[in-house]
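With one protein chain held back, the other chains of the complex are shown just where they sit.
Labels for the chains are A, B and C, by order of writing; each one numbers its residues from 1.
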Amino acid sequence: MSTLTLDRLSKSFGAVDVLHNISLDITDGEFVVIVGPSGCGKSTLLRTIAGLEPITGGELYLDGRPVRNVPAAKRGLAMVFQSYALYPHKTVEKNMGFALKIAGEPKAEIDRRVLKAARILKLEPLLSRFPRELSGGQRQRVAIGRAIVRDPSIFLFDEPLSNLDAALRAEVRVELRQLHKNLGATMIYVTHDQVEAMTLADKIIVLKDGYLQQVGAPSTLYNDPDNLFVAGFVGSPKMNFIPGCLRQGTFLSKALQTGPFNVDMDCIDMTVGIRPEDISIVEFGKGNARLKVDVAEYLGSQTLVHGRLSDKTQIIAVAPGELKLEADAEIDLDIPTDKCLLFNYEGQRVRPDNGSGKVERDAPSGEKLQQVASC
Amino acid sequence: MLKLSGMTLVASLLLGTAVKAETSIVFRYNDGDVAVIEAAVEEFEAANPDIDVTVERIAWGDARTQFLREALIGGGPDVVHIAFVWPLEMGQAVALQPLNDLISENGIQSGIDDFVAQDLFTSKEGSIFAVPWTTDTFTLVYNKDLLSEAGISEFPSEWPALAEASRKIHEATGKAGFGFSAGSAASNVIWFMLNYYWWSNGHALIVDDGAGGYKMGITPEEVAEGFEYFASFMGDGGNPDTNISVSSWSDPSIVNGMISGHQAIAFMPPATFRSMLDTYRSQTGSEETPFASATIPAGSAGGISHLGGRSLGINSNTKHPEESFRLVQYLTSKGFFEKHLKTQMPAQKALLSSVDFGPEMAGFATQLANGRSWGAYANPKTPIGEMWNETGRSFGSFLIGQISAEVAAQDFYDKISGMLGK
Amino acid sequence: MISFERQHLGFILAMLVPAFLLLALFYIWPATFNLWNSFTDLTLLSMRQGGNFVGIQNYVDLIRDSGFKTVIWNTAFWLAFVSTLIRLLLGLGLALLIHSEPVRRAGLRTIARMAILLPWATPPIVAVVVWRQFFDGQGLFNQIFLDLGIISEPVAFLGNQATVWPALLMIITWNTLPVVTLTFLAALQTLPKDLFEAAEMDGAGTWRKFVDVTLPHLAPTMVVMGLLLVIWTFNNFVYVWLATGAGPGTFTNVLATEVFMKGFISFELGYSSAVGMIMVAIMLVFGAFYFHFVASRNFKEIM
Partner (left out) sequence: MTVAAVDQPRERDYASIIGNVFVVALAVLAILFLALPVVWIFVGSFLQTGNPISAGSMKWTFANYRTIIENDFLIFIFNSVFICIVAVIICTALAVMVAYAFSRYRFPLKRMAFASIVLGQLFPWVILVTPLFVMFAKAGLLNSYVGMIFCYVCVSLPFSVYMLVGYLEAVPRDLDEAAAMDGCSRVQIVLQVVLPLMLPGIVATATYSFLLMWTEYLFALAFLTETTMKTMPLGLALFFGQDTVDWGAVMAASAATTLPALLLFLPLQSKLVSGVTSGSVKG
């Protein structure tokens, strides 16, 4: 259990920069999830922390101690691989005890700790089996068990659930959360699945193209995303985005007019984000946007309505209970202004209250102003 | 034998070479009868306790190249067993050392002049590079039963008669007449037979030009005539076509053919004949054989065969020339031939005349008297091995119909004269 | 794959240096020596004195030599092309045969797989000895053919223009077929079953399934195997030399035997080296081809 600090860490493979100046703190006992689309560098980030990849720039501190040049084995971390990476030629017991054996622990101590970990994960009956004789879920447990046995300061998980089927994944997710609570250890967890991120994390780190997008608690990311990417990535179904422009505090587009927003700027490229669950379907003629329905998916407790606004923007709305809608039916939506998030042309969040959307920073050209005036 | 070598092996593995206080020399012997030689060497060691001789052996086909490579790089065995025609080329390449001083200081059984084929061992400057050891020649061996079955009462004495006899036997008995290996590899017999044919008719491939050099002693037409003569034996001429793929006078198709009575006439050296006789006797259990050897047919110049054999040379790199020479002295001594090497004919005229070869071998003894040395063939420009190889290749190409006799002969002639001209 | 970092250098060197040092000693120094020799008139007999520099004379000589064209033809056509083609086809046929349902039901599959190993375990020198006996005038083939009345006179299989190459190829094929067959067998075992089922659903018959499913699946293996066979046979001197000694005449002379004959029988080391360098040059071209199309594809992960 310890703290980890990344200070302007960067990594490149040859000429390709994979991580750019990542700085963050991970405190003792936190469950941190690194999330992002594939190729965003999240696995590389985990592997630099593990010591499997040397870093190109910046520094990495473990409990305040720089570990840039400390080899993986000496960092006191344990890792659970996506492929589980169990040694096929060793039994479950040997797999779990291997690190201790390498460290030269006495046999009795190895047995004790392996047994303890096996008990936590209910692996005792499997100890003498070989990995090929285990199911996917069991292998997964063994991989975790192997990490537990080492009693590491930090657990690293590299997409550990991606090889499991959906039902099992949900189950293990809960168990992992439980495990974290019991062990109280720091855990760093990489996934591309935002549901896993939301359910597991104390703190989520969103990465895209090697850049840190936002760090924060799941609720922060959900409610107060810093940019379009985070807003779109977190939450399911995805947030709706409606392009348009902002003029004197009012959002204008062919399909939607809403406001006022407490933002002192005129801007041609502005996007409004609204979560599907914040949209409500209202009586025809009473809404502020009209939706042409493509399909309605009934999920039991709710129905997801997919459709297009008059400017062809794809929209998903959530309606409670069962709602029968024909394709091409037209319905009216209420998109409440107070739930709308504004993003500027760079995709950055424009927050109404703190004045982050200052005109100077975001001044449209004269030509653009003309367009704004006319839109 | 095995036990002995095994123990030597173990001893040398365990002790290395440190224990040897005596002089060690290596004798490379390349023929059969290894047991005979090893027994003789043991006797030599007993008589010379200060000398330890190791006998090593490599296949005869590889012997020449291997020794040259080793000696020219500064290694190789001390005493080496080589063909009659190699000493000059090896001496001139500085692989062998001149023996003149050793011979004049220590002497050799009945004097060096008593040895046959002196010209093959002495360079123009007078250096003697090897001592002739054993001698032999090739001649024809016959199955007398098959001959009489075909109504032939005498061994053919002239080349056309031989061809006639072969054809007759084949027609009369359906068996092979004169079956010889007509293959193209360098170990075939066509080289010997062609040269015998040419010599008997007064030609020679290479002759002295009288001015210290060498020249061709034959015309392409005469070469072609020889090619055609031997080609006439193929098929209905009595030599089965399958012998085109046979490249050795000791090939089973020939030796077994003779033994089983499927072939009437063969061409071979004494060692092969002897082993053939042994096999026949052990298979039939009878001492009597239907075989006889007779001299090769004559042409305008008589029936001439080559005086072949093996000689002993001393490596120019040896650190123990005196000891090596003592081994050579011993191996050429009368006692050695009387007691040990009874299957080979000695290369000394005095010893040769005193040996009784038995009735079947009579032809060889007679033929040996009509043998000639290779003489001018053994010059530095035309290694015999290479001429031998070219002969087989050219004759083979003609035989299988790739090219005509004239073209094959011309190619051959150009190759050899090209070598001489270099 | 671990990217190159200075901290790994020591380990990487420790892994590579011993092997590459040995290989350099074994290949590069002798090859250089050979290259130099090819520009001299060195013979074995003049080794003490050393050869004279003759420039590209040896290369000019060998290009002018009429026999050299035959050598190139024999090597390229018979050894490289025909022998490879035969082995690919026979190897494929045999693999299909062993893999086939009737053979499995007849309980022959295991026996066949054992039988395949027999030629493989036989050293080439032994293989040649046996087959020469079979091809002999009184050998097995002549006896069988005579008894069957196919021929009336014994045939010199290894001494006849018409039969010598087929006979040689038979020896080579017998001795080296196992590798080809086993490779195809292994590839057949990885045939995706569902593809067959899909083809069956599409109404494909046995022949169509073979052409549309089996063959495409085996195609990459065939390419790799074909290239390897060409390489192995091209350099192999044992079969031709021991079976026919490049004869009859020089009818079966190939590059490798030409190098051997010039170097070890005629002692013309310079000329022999030149022929050897021609071989190296051909192999370099072939090697580049092989590397580009096979090795670097097989191992793109490590490149």
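Simple rule for what comes next: a contact is a pair of C-beta atoms (placed from the backbone, for glycine too) under 8 Å apart; a residue touches a chain by one contact, two chains touch by 3 or more.
Not measured: the values here are computed from a predicted model.
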{"item": "Displayed partners of the chain not shown (whole complex)", "value": "A, B, C"}
{"item": "Residue among C:Leu96, C:Leu146 or C:Leu195 that touches the chain left out of view", "value": "C:Leu96"}
{"item": "Identified contact with the non-displayed chain, of C:Asn58, C:Asn74, C:Thr250 or C:Ser273", "value": "C:Ser273"}
{"item": "Residues belonging to chain A that touch the chain removed from view", "value": "47, 50-52, 71-74, 77-79, 81-83, 85-89, 98-99, 102-103, 146, 150"}
{"item": "Residue numbers in chain C that touch the chain omitted from display", "value": "1-4, 8-9, 11-12, 14-16, 18-20, 22-23, 25-27, 29-31, 33-34, 37, 93-94, 96-103, 106, 108, 111-127, 129-131, 133-134, 138, 140, 143, 174, 177-179, 182-183, 185-187, 190, 196, 205-207, 209-210, 214, 218, 220-221, 224-225, 228, 231, 234-235, 237-238, 255-256, 259-260, 263, 269, 272-273, 276-277, 279-280, 283-284, 286-287, 290-291, 295-296, 298-299, 301-303"}
{"item": "Absent chain, residues of chain B that touch it", "value": "1-2, 5-6, 8-9, 12, 26, 28, 31-32, 34-35, 54-62, 66, 69-70, 73-75, 77, 187, 248-252, 256, 260, 268-269, 271-272, 275"}
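As a working rule, only the chains that are shown with their structure count from here on.
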{"item": "Chains touching both chain B and chain C, listed by label", "value": "none"}
{"item": "Two chains joined by the most C-beta pairs in contact, as defined above", "value": "B-C"}
{"item": "Geometric centre: closest chain by C-alpha means", "value": "C"}
{"item": "Centroid spacing, where centroids are CA-atom means, of chain B and chain C in whole angstrom", "value": "37"}
{"item": "Whole-Å gap between the CA centroids of chain A and chain B", "value": "91"}
{"item": "Residue numbers of chain C (touch at least two other chains)", "value": "none"}
{"item": "Chain B-facing residues of chain C, complex", "value": "44-48, 135-138, 142, 153-161, 164, 244-251, 261, 264-267"}
{"item": "Chain C-touching residues of chain B, taken from the complex the two chains share", "value": "65, 68-69, 72-73, 89, 92-94, 182-186, 235, 240-247, 252-253, 256-257, 262, 380, 383, 385-386, 389, 392-402"}
